[in-house]
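Quick one: structure below, then a few questions.
Apart from one protein chain that is not included, each protein chain of the complex appears where it belongs.
Entry: chain A
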Amino acid sequence: MKITPAAVGTDQAPAAKEAFYQTKRFRQNIPLFAMLIPGVLYYLIFRYAPMGGLVIAFKDYNFHDGIWSSPWVGWKYFEILFQSNVTLQIIWNTLNLSVLNLVFGFPAPIIIAIALNEVRKTWLKRWIQTVIYLPHFLSWVIVAGIVLTLFSIEGGTVNKLLGQWGGEPVPFLYRADSWIAIFIGSGMWKEMGFSAIIYLAALSSIDPSLYESAGMDGAGKLRQIWHITLPGIRPTIILLLILGVGRLMEVGFDQVYNLQNPTVLEKAEVISTYVYKVGLQQAQFSLTTAMGLFESFVGLVLVLSANALARKFDQGLF
């Protein structure tokens, strides 16, 4: 591919070179596209085809006629969705739980990262990190098992201890307020350590000399955190906030499904669990697809608006 001296300077050289590079690029692309085949098929079949399947939200879907032959019903299922108290309550529950999740869950990893950054002993820092990342790798079934062992009214450890100290057992999991607290708390417990990693990465890129000069100017720890650390990780915070806002309409299926129980269902049923129970188990395909479409659509609108807002401050994600 070395350019010979003869070729340089002649009139035809640029065109010939261009053609040469085009051929070369084409040849390089053949194996690349061969590699892409499995990925493209995956996205088409398992990601984009279901989006096409969303049309059943506007149809009376039944197995016999299939997706394409089932009769159109227009907005019928969306009207049911917004007129039935049951579905409205479920949409409200979804929003309620996810907003609480964001409000309490979002700042936690930032605080953990900043705190970890102040730990100077390497062995202690590493030990703490190893331990607090661990819950992230456990399934919600395990976390729900732990929650039951600790808080259930029949034989839960907390209630046994309360009993030994002469207290009355408290039905933590059967009261809406304490259930929600346990729901949010368990989510924070599981994810806050692991989510801190990304902030720790951002923190490590802050210039240490900034802290030194601030210290010499008499700024205490808290002021250093406020004026150096937080501005230093602001892009990361905004990026993750956009993603978090985009997920406001969804509450993780595994988390709710494993933690909920019939007694608190009125506050604990969310869109994803309802779609599973009523849609799949009771074959109400069209109604629950409409619900799912509403969820995804609002999510898309939320993430795009959050991004537009962030763009105003030059922090847009895309």
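Note that in this section a residue touches a chain if its C-beta (ideal position, glycine included) is under 8 Å from a C-beta of that chain, and two chains touch if they have at least 3 such contacts; residues count from 1.
To be clear about the criterion, contacts and distances are computed from a predicted model.
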> Between "Molybdate transport system substrate-binding protein", "ABC transporter permease", "Photoactive yellow protein" or "RNA polymerase sigma factor", which matches the UniProt record of the unshown chain?
Replying inline: "ABC transporter permease"
>> Touching the hidden chain in the complete assembly: which of A:160, A:227 or A:311 does that?
In response: A:160
>> Applying the definition given at the start, please give the residues of chain A touching the unseen chain.
In response: 1, 25, 28-29, 31-33, 35-36, 38-40, 42-43, 45-54, 56, 67, 112, 115-116, 118-119, 124, 127-135, 137-142, 144-146, 148-150, 152, 154-155, 157, 160-161, 163-164, 173, 189, 193, 197-198, 200-202, 204-205, 212, 215, 220-222, 236, 246, 253-254, 257-258, 261-262, 272, 275-276, 279-280, 285, 288-289, 292-293, 295-297, 299-300, 303-304, 318
